[in-house]
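I am attaching a structure below and will ask some questions about it afterwards.
Subset of chains shown; positions unchanged.
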Amino acid sequence: MGSTSDLPVMEKAAAFFESMEIPFEMNALSAHRTPAEVEKFASEAAGRGIKVIIAGAGMAAHLPGVIAAMTPLPIIGVPIKASLDGMDALLAIVQMPPGIPVATVAINGALNAAILSTQMMATNDKELFAKTVKYKEELKGKIVKANEELSKITYSYKTN
Amino acid sequence: MGSTSDLPVMEKAAAFFESMEIPFEMNALSAHRTPAEVEKFASEAAGRGIKVIIAGAGMAAHLPGVIAAMTPLPIIGVPIKASLDGMDALLAIVQMPPGIPVATVAINGALNAAILSTQMMATNDKELFAKTVKYKEELKGKIVKANEELSKITYSYKTN
Amino acid sequence: MGSTSDLPVMEKAAAFFESMEIPFEMNALSAHRTPAEVEKFASEAAGRGIKVIIAGAGMAAHLPGVIAAMTPLPIIGVPIKASLDGMDALLAIVQMPPGIPVATVAINGALNAAILSTQMMATNDKELFAKTVKYKEELKGKIVKANEELSKITYSYKTN
Amino acid sequence: MGSTSDLPVMEKAAAFFESMEIPFEMNALSAHRTPAEVEKFASEAAGRGIKVIIAGAGMAAHLPGVIAAMTPLPIIGVPIKASLDGMDALLAIVQMPPGIPVATVAINGALNAAILSTQMMATNDKELFAKTVKYKEELKGKIVKANEELSKITYSYKTN
């Protein structure tokens, strides 16, 4: 993340990795304030065994794209809502030029970034793939339960 | 893709896979007109050995999200510019709810979708990883060459 | 609705049906989390005697369009404000491709969705038609009464 | 429609009704230039046996909402792209206040307006319902055929 002020959004990704028992690390690295540290991190990441990088940033969000320029690893960008409802961060992350993609998720969508990174790593990992299948089942369970609670609301003209 | 009218955009992904010698298949499947075919495709994809799915769609672009709901494979969404400069497709693809990510690339960014899918598959594939490293080198070469051409433009007050 | 978090918006439709004594049912069905349940609901709806379906959803709102793809019944979409002031949901619902319309109402406009569904069913139902005529009269009464209250505000230079 | 300049968009609705053998009429009525004619049309429509009204308009598109204020019939609004990519017309049609819905379709979506009106009328008309089911089948057929044509494109690394 570009600043620790992004932690309340990004920690949802950390919580997901914890619950899935997937190793991860967290860093505050700013494309604008610590460009040398960003370059060091990005250029060394693949060699250190990192598989996927999630980068969250707000406003003129450059961090995901700058990292993507410096490593062949897949980069997931999380637009963080800091101004203009997050539209500036969304466009600054998703509209990458040909050759340097950033896999962009929803504004403040750090949980989805974590899930997506797991799906990427699961493409060649049967155990991780099984975990993602199980995770999706549980999501479905929540909606099914919500529907059951809805059915308990009583209206005179309700048919079910 | 949702319709063959999207082919001029999406064929850039096919051309990339050809150049990289990566096996792929192309389908026209509409979330709105052929929902049963989409479901069949999505639910069978992982079992058939497909690793990543790229879905391009315009307007109220549902195809990427609908497929993401039906498979644990990673889905890449390409917003296609058909109306409102592609802003409607971008928002309909990227703003997915918690639990079901779609890795979104730039409007009409089919080439980047293909590169991103390769990066995903390369996370556990050394040969493919080497190919993506080589591809990035070639991109850099084009800019370096462009810079050389720029330097040939003659102005009286230009310093280099 | 796609999630019970949408209930505060969607219950205005339920209240309208209660007041008009029109039978209805409420379900939480997610296009993304329970696609099989959505398909079962949509494909059985006409056979069960349902006349119109109202679907509310936020963000990359796919529920109305996904249901519209699976049934010949008319679908009314309610964009729910969850991000970007609801503009993402509005575009993801209204910009449907040729062949699969969704009748879209205002952001958070669940009451209007209920009224619209009644107008649809009233096209061949004289009793229901009479009810909608009466409802519109009552709306007018509220404005007329508001105008009377306005006229009681005293200003020195007000002419009426 | 508000002006005959809207005819190239709106005639797609007429063509649909022709192909479905559904009686219809076409009028140019402007909420701004011929308000008395609009009122006469709207207030007499139900009595003349009209079941649904489709109103197309651009810019500060008032026609659908003005008609909706004057009749209990369901109104379908077609935002016509004349400025700002049609966003002004979309918002001026869809954002109706509580009590007076307009069923809004996509920008320039006159075909969908015609299909939607048919679905509305089919809620209590078995013959018309059968026609809409058949129409949806044909739409699916076009995508299936498109998919077959896609499969004929030859790439070295294509899998199907």
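Order of writing sets the labels: A, B, C and D. Residues in every chain begin at 1.
Criterion: contacts are C-beta pairs under 8 Å (C-beta built on N, C-alpha and C of every residue); 3 or more make two chains touch, one makes a residue touch a chain.
The structure displayed is predicted, hence computed values, not measured ones.
Colleague: With 4 identical chains placed here, how many copies of the sequence make up the full complex in this file?
Modeller: 8
By our rule, only the chains that are shown with their structure count from here on.
Colleague: In whole angstrom, what separates the CA-based centres of subunit A and subunit D?
Modeller: 39
Colleague: Nearest whole angstrom, what separates the Cα centre of subunit A from the Cα centre of subunit B?
Modeller: 18
Colleague: Report the inter-chain centroid distance for subunit A and subunit C in whole angstrom, where each centroid is the mean of the CA atoms.
Modeller: Averaging C-alpha atoms per chain gives centres 33 Å apart.
Colleague: So which stretches of subunit D touch two or more other chains?
Modeller: Counting only residues that touch two or more other chains, subunit D contributes 106-107, 136, 139.
Colleague: Among line, ring, star, complete and other, which one matches the pattern of chain touches?
Modeller: other
Colleague: What is the complete set of touching chain pairs?
Modeller: Pairs satisfying the touch definition: A-B, A-C, B-C, B-D, C-D.
Colleague: Give the list of subunit C residues in touch with subunit A in this complex.
Modeller: Residues in contact with subunit A: 3-4, 7, 14, 17-18, 21-30, 33-34, 37, 59-60, 83-85.
Colleague: Please output the residues of subunit A touching subunit C within their complex, sorted ascending.
Modeller: Residue positions touching the partner: 85-87, 106-108, 136, 139-140, 142-144, 146-147, 149-151, 153, 155-160.
Colleague: Can you name the residues of subunit B that touch subunit C in the complex?
Modeller: 2-3, 30-33, 35, 39, 58-62, 65-66, 68-70, 83-84, 87-88, 91-97, 99-100, 102
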